[in-house]
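Each remark here refers to the structure printed beneath this line.
Heads up, one of the protein chains got dropped from this complex, but the rest are sitting where they should.
Naming follows writing order (A and B), and every chain is counted from residue 1.
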Amino acid sequence: MKKMFQSIAVPVIAVVIALVISALVILAIGKNPIEAYGSLIHGAFGNQQAIIDTLIKSTPLILTGLAVGFGFRAGVFNIGAEGQMGIGALAAATFASNFGGLPPAIAIPLTMLIGMVAGAGWAAIAGFLKAKTGAHEVVTTIMLNSITTYIASFMVTGPLATGYGSPKSPEISTSAQLPILMRVGAMELSSGIVIAILAAVFMYVFLNKTTSGYEIKAVGFNPYAAEYGGISVSKNVILAMAISGALAGLAGVTELMGVHHRFLGELAGGKGFDGISIALIGQNNPIGIIFAAILIGALRTGSNEMQFMGVSKYIVMITQAIVIFLVAADRIVRAIYARKKVEA
Amino acid sequence: MKRFLVIALLAVLFTFGFSFKAIMVTDTGGLGDKSFNDGTWAGIKKAGEELKIETKVVMSLEQSDYVPNLTKAAEEVLKEKDGGVVFAVGFMMQDALEKVAKQYPTVYFACIDFTPSSTLPNVIGFLFKEQEAAFSVGYIAAAMTKTGKVGFVGGIAIPPVERYRYGYEAGVKAYQDLKGKKVTVVRGYTNEFSDPKKGKDLAISQFSQGVDIIFAAAGACGNGVIEAAKEKSEKLAGKGLENIKKYALSGKALYYAIGVDVDQDYVAPGVVLTSATKGVDMAGYYGVKWAYTGQFKGGTQTLGLKEQGVRISQLTYTKEIIDKVAPTVLKEIDYLQGLILKGTITIPDSEDALKAFTVKGVKLPK
Partner (left out) sequence: MNETASQVRHEYAVEMLEITKKFPGVLANDRVTIRIKNGEIHAIVGENGAGKSTLMNQLYGLYHPDSGEIKIFGEKKTFVGPRDAIKAGIGMVHQHFMLVNTLTATENVVLGNEPVKGLNFDLKHSRQVVKELSERYGLYIDIDAKIEDMPVGMQQRVEIIKTLYRGAQIIILDEPTAVLTPQEVEELFVIMRNLQKDGKTILFISHKLNEVMEISEKITVMRGGKVTAELITKDTNEREIARAMVGRDVVLKLDKAPHKPKDVVFEVKDLQVRDNRRLEVVNGVSLTVRRGEVVGIAGVAGNGQTEFIEAITGLRKVERGHIIFQGKDVTSAHPRLLREMGMTHIAEDRFKYALIKPFPAYYNVLLGRHYKPPFAKGAFLDHKEIKRYTAELMEEFDVRPRIIEHLGGNFSGGNQQKLVVGREIKANPKFMVVAQPTRGLDVGAIEFIHRQVLRMREQDVGILLISMELEEIFSLSDRILVMYEGKIMGEVRPEETTIEEVGLMMAGKKLEEIRGGKL
């Protein structure tokens, strides 16, 4: 009970401290922090449009947060969610813009599956290299990120290029677009948010209720003990990376099928990296990750409203950085504390 | 608290007097790119001051910000008695703009660098003949290079960037044909527009391949290109315009960059040889003005040399250097620009046109 309280209290306190520090910065630039935060909250939750915007922004963040968090639970640091998200969306876009004739009941799940498989395969490369050669996944996934960037630019300026203006793929067929839950003005809330929440449920059930989840956690906590218990470490490292990659791929797919409806050069736009902070704030817990993603999504949505009253979007980025710093700092403090206890 | 009340009161009075607003939504590059967003914003501000109307800028952090930011801007404009205009800067906003513009038919929208796929009565799209300015800088680069290799650093290979390149390469080709000097163009793309580091890396790699002048058409990445050239040249000549000038006038080789979109000559005086400027400020200015005066007409406006939508910079710092190294080049450019205005030569705006481009038949005046 105490532990649960602590795990909720830490991020909440971090957010509060971060907001206080940012308030000082806002004061320093001569604006009223209460008004600024008022507009931030109004911008994020003030009306239907705002809420939709917040949810749209949170959807990919939930999924990349789950991707990274899942990796952490399995003892792998998947820093490549960015690339897996991109490759997932790219594969899905390539498919969905070419096979328009399928009915939605087939096109939607099939497109999603293709995006997830692409993300999973991409991440599994890093998993395989780690399992077989010991190459660290931080290095390999970062490299795969770069490769993705170039593949994506090549595709949208070459084989997939369409139309005038920005480099982009053609619009995917309407049968592969996610159903819209709600529409206000030009804002459309797709069912991507439902998919993200289902993914969180999946992660929770998989990790806590299945034997595979048990094995993956065991490998993450103590690979020696896992091997001793007859659990293949290399198989599970690859599997963990693949599932993590599938979740990241799904983030790309929901952006593609629910928001942009086409592949754009900067589709991932740093959301894969945001997943790291979100997993950290959410403490790798699926429910925590949902809230952390909504928090970040709301901060970003609200920041646009804040801009209309003359407070720069960078203030919000500062707030976000402080939250992450404090959550990470808490880990550092706890690690030191734990070591002292061992020495005693 | 008192101060806030006063400000609030002033704001109320202000809006009562002039109830028209111009709001610009940036792309993810944001303000501070010393190029595209900054240029448009300057024009909007200028119009705002002239017409005494309120202007605002909103930056987008990610692509999914475009729809909500444009929506919010349109809502803000709707609140005004006399309406207003919303600017969407940057080709990446095309999809978002089309969606939002349809929702708000009474709000004017102006797009810089792209036009909506179908004509909407409340949307004006400003396009530019970038190639016409790039032609001149390409010509200067070919005249100034000592290594016979000039570089091109693009952002993403989107049409405006490519038009810069076609013009640039056409300029180089024209110089080759007219002067018989062999000059090759090395091309590279940063695949984005916001990270100067990537521009710098690419520039350093081109310099190491023997390039000595680079034209950067890469948004904020171009600032990295300028920085790379500056570092290289300062190492040779020392810091400051005076040293650069002295060194260059003594006839020794230096490294140069060529700026883009706005006059970037001041960013590194002496090192930025010239800039191919695009009248994004003109577009910003006219966009506001037309909307305010009711002259606004939906459709595409293409601004070229003729409309003063594109030009090359004033050469404030480098005129002496150019005159020393290539004494006739500026005169020749004047002459060639005259031919462009007359329509005698057409600067290519596609790969095919570039291949076919030739200045044979043109005779430079003595």
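Criterion: contacts are C-beta pairs under 8 Å (C-beta built on N, C-alpha and C of every residue); 3 or more make two chains touch, one makes a residue touch a chain.
Fair warning: this is a prediction, and the values are worked out from it, not measured in the lab.
> Among the chains in view, which touch the chain not shown?
Computed over the complete complex, the missing chain touches A.
> Among A:Y150, A:F221 or A:Y314, which residue is in contact with the omitted chain in the full complex?
Of the listed residues, the one touching the omitted chain is A:F221.
> Of the listed residues A:I8, A:V25, A:L102 or A:I231, which contacts the missing chain in the full complex?
Result: among the candidates, A:I231 touches the missing chain.
> For the chain that's not shown, point to the residue among A:N47, A:N98, A:T174 or A:T210 touching it.
A:T210
> Could I get the residues of subunit A that touch the absent chain, sorted low to high?
209-212, 214-215, 217-218, 221-222, 224-232, 337, 341, 344
The criterion applied here is as follows: only the chains that are shown with their structure count from here on.
> How about subunit B: which of its residues touch subunit A in the complex?
The contact residues of subunit B facing subunit A are 4, 28, 56, 58-65, 67-72, 76, 91-92, 94-96, 99-100, 102-103, 114-115, 117, 156-159, 189, 191-192.
> Name, in rising order, each residue of subunit A that touches subunit B in their complex.
Subunit A reaches subunit B through residues 32, 49, 53, 56-57, 149-150, 153, 157, 163-167, 185-187, 255, 259-262, 264-267, 269-271, 300-301, 303-305, 307-308, 312-313, 317.
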